[in-house]
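Note that one protein chain of the assembly has been removed; the remaining protein chains are unaltered in position.
Chain IDs A and B follow the sequence of writing; residue 1 opens each chain.
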Amino acid sequence: MAITNPSVATLAVPLHVLQARRIRRFYIMLTVFFVVVQLVWIGTPILMAVLWSLVNPDYPWSFPNLFPTHLAPAPWIYVFKYTNIIRALKTSYSVAPFAVALSFLFSLPTAYVLGRKNIPGKKIFNLIVLLPIIMPGMVVALFLSRVFTALHLSQTFFGLVLAHTLMGLPYMIRVLTTSFQTIPQDVIDAAENLGAGTFVKIRDVFLPMVRPGLLAGMIFAFTTSIEEFNLTFVIGTPTFETIPTILYSFMGYNFIRTNAAVVALVMMTPNIIMLFIVERFLKSDYLSASLGKM
Amino acid sequence: MKKLLLIVLACLFALAPVFAEGARDAPAPAAAIDLKTASWDQIVAAAKAEGQVTFYSWYFPDYFKEASMDFEKLYGIKVNLVIGEQTANFNKAISEKGNAVGTIDAMIVGGQWVKTTMDLDLFWGPVKDIMPDADKLAPSLWVVQEGVMTKGYLTPFHRNQTGILYDPERVSNPPQTWEELTAWIDANPKKFGFNDPSKGGSGQSFVHTLIAYTTGGLKQYDGDSDLVQSKVANWNQAWDWVIARKDKLTFTVSNNDSITRLNDGELAMTVGWDDNVKDMMSKGNLFKRAKMYIPKMGLAGGGDTMGIPKNAPHKAAALLYIQHITSKEQQLKKFQMLGAYPARTDIAIEGTLLTEADRKNNAIAWFPAPYKSYMIAEFVKNVMMK
Partner (left out) sequence: MKDDSITPIHYVMLLPGVGFIILFLGSSIFLTVAQSFGLFSITGHSRFTLDNWKVIAAQESLDSVFFSLKMGILSSIGTVLFTFPVALFLRKGGAGKGFLGSLIKIPLFIPALVAAFLIVNLISYHGIVNELLMKLGLLKEPLRMLNDKFGWGVIVIQIWKNLPFVLLILMASLASVRDDTVDAARNLGAGTWQVLFKIYIPLTMPGILVSMILMFIKAFGDFPITSIAGPPYPSSIAFRMHATATLYQEWDQAAVLGVIIIGSALFVIWAYSRLADLVKGGE
């Protein structure tokens, strides 16, 4: 609907610009709204955890106090003094990167075949690939551990890495498979027509096009490794202690909220820092992919 | 960018063989002496030769860390202390059962796991005749734990007791008899809670007493090694009591959850373990004014023990460590640090949550284990499901 009054037309802003501004403002308000919602949705539980981690043992926090009356670093001191949390942090964060790397290497060929080839039995393979996470925790702890022991992988770092890789594979494979599925055939054909060899195809066509899915898979493999408990406890302890070992000792049967809060916060902090770093990688990928620039 | 990623990945992967071996210790030397007939001094010497001991617990990280440091100073034997989680510890022990050599030397045994592990014949022993001062440790706990005959395989190191925990600001006349408790619950809907027996021992204790009062006492089950069907025929009376009050009772999801809800003000009275309660109070998780007692109608108690798995690589060191924890000094220390009731009967202690009089007069023993398992299953079937 164009502005027809000529005298106003020279002074007023064109309608489509106004509309664009309004839409942009709407999106900005929506963004702000979501940010606030998120800050509450995520911030409140975390704030509570911070408060619980600072409860002074001499002044228990109970109803009717909405906030603890006296704060003290006692729970933090307790956790750092009586648990091997530093050692656990080191172990968890050294196993995870290897597990992610191995997951990536093991998944890539499999995901390619399952994503782009009509291999017979594909449906069954897609199901088999999910088995590590379908298996009940008890079966994992009791039976899967025995396989590792039989292969002399118990109580070894490499064994732990393999165990975590195994548990992360389902995520990595399925997500990568989906990514491979959506690569348009014409891009591959074009590359082939230009005489690209296999390695070049992998490096310059496949890898860039599956990058968003790959990064998602790597994040899942990473968090799976950090959280893995059942198998790790059986084949890892006493030689290796990981963060979930300490977490479960305060959160399972013997639930003490103040100490649990400390362990939770200690676990979350490096993860969240990493998250902001990873987010930089992800943002650029989505933008360029959606604009068709890949 | 992708090049960098690939290079980093390749480097990481190349480093893996560096870690491939890990800190695996030399295989345990076969015990040079027969531990069951050796003298205690010989056992101590053998323990020192073994050089290390791996011990699994799931609670009291502070006490065990201190106790382990004391042990290392005393004997020069390294302690690998693992504070795990109840279920995980036993899953590990059970999964290692078939191995020639396990990784656990000694572990705490308690709860329903006593029956599970004794049924699976997990432990080495009996150790009662090997332990010096065995007679000074809670005699009943050497024989029966959680209703299971433990035949001297498990060494008592800790005693605990369930009691009624309440907020004195909201309960003026704590009930002592079953009738008084029933009246209180009816007058204060939803203010009394306990956990479903499949989720924790405090709930088991309460239901145990419930059965005592609604089915004609516990004496009738004494000595039974298997469930006698005719004796449980009238247990529906117990379930009816609960169902009749289902909307006046609050079901919690664990021992600690009951205490947390008391702290939170949702409950005014609940059932708890004295060691849990003391622990939570001292760590600021429960208000200090909370009081605990064993009512005249009786509530069950028991304790925890320590066992040595059959395939433990360092059995002499394990024996020495258990003896260390059950020594007079360590038991006193445990009490002073945590207020946790010792298993030793020959030390004087003051300031317990539950009075000695209560413990002597009102604490009751569990009925045999088959009835306990049956009770848990039937509670779920007849009460929780309805």
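To be clear about the criterion, a contact is a pair of C-beta atoms (placed from the backbone, for glycine too) under 8 Å apart; a residue touches a chain by one contact, two chains touch by 3 or more.
Values in this document were obtained by computation on a predicted structure and should not be read as measured data.
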item: Touch criterion as defined above, residue of A:Leu54, A:Val140, A:Val205 or A:Ala221 at the omitted chain; value: A:Val140
item: Which residue of A:Leu15, A:Leu127 or A:Ala190 touches the chain not shown here; value: A:Leu127
item: Absent-chain contact - pick from A:Ala74, A:Ala88, A:Ala101 or A:Leu166; value: A:Leu166
item: Interface with the undisplayed chain - residues on chain A; value: 27-28, 30-32, 34-35, 38-39, 41-42, 44-46, 48-49, 52, 63-64, 66, 105-107, 109-114, 116-119, 123, 125-140, 142-144, 146-148, 166, 169-171, 173-175, 177-179, 181-185, 188, 212-213, 215-216, 219-220, 223, 226-227, 244, 247-248, 251, 255, 257, 260, 264, 267-268, 271-272, 274-276, 279, 282-283, 285-287, 289-292
item: On chain B, residues whose C-beta touches the chain left out of the figure; value: 87, 90, 94, 112-113, 115-116, 119-121, 190, 196, 198-199, 251-254, 260-261, 264-266, 373, 376-377, 380-381, 384-385
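Quick note on the criterion: only the chains that are shown with their structure count from here on.
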item: Whole-Å gap between the CA centroids of chain A and chain B; value: 36
item: Complex contacts: residues of chain B adjacent to chain A; value: 2, 6, 9, 12-13, 16-17, 19-24, 54, 56, 58-59, 61-62, 65, 80, 82-88, 91-92, 94-96, 98-99, 103-104, 200, 254-257, 260, 263-265, 279-288
item: Contact footprint of chain B on chain A as seen in their complex; value: 55-64, 68, 74-75, 78, 81-83, 94, 97-98, 101-102, 104-105, 138, 141-143, 145-146, 149, 154-159, 161, 203, 207-208, 229-230, 233-234, 237-241, 245-246, 248-249, 252-259
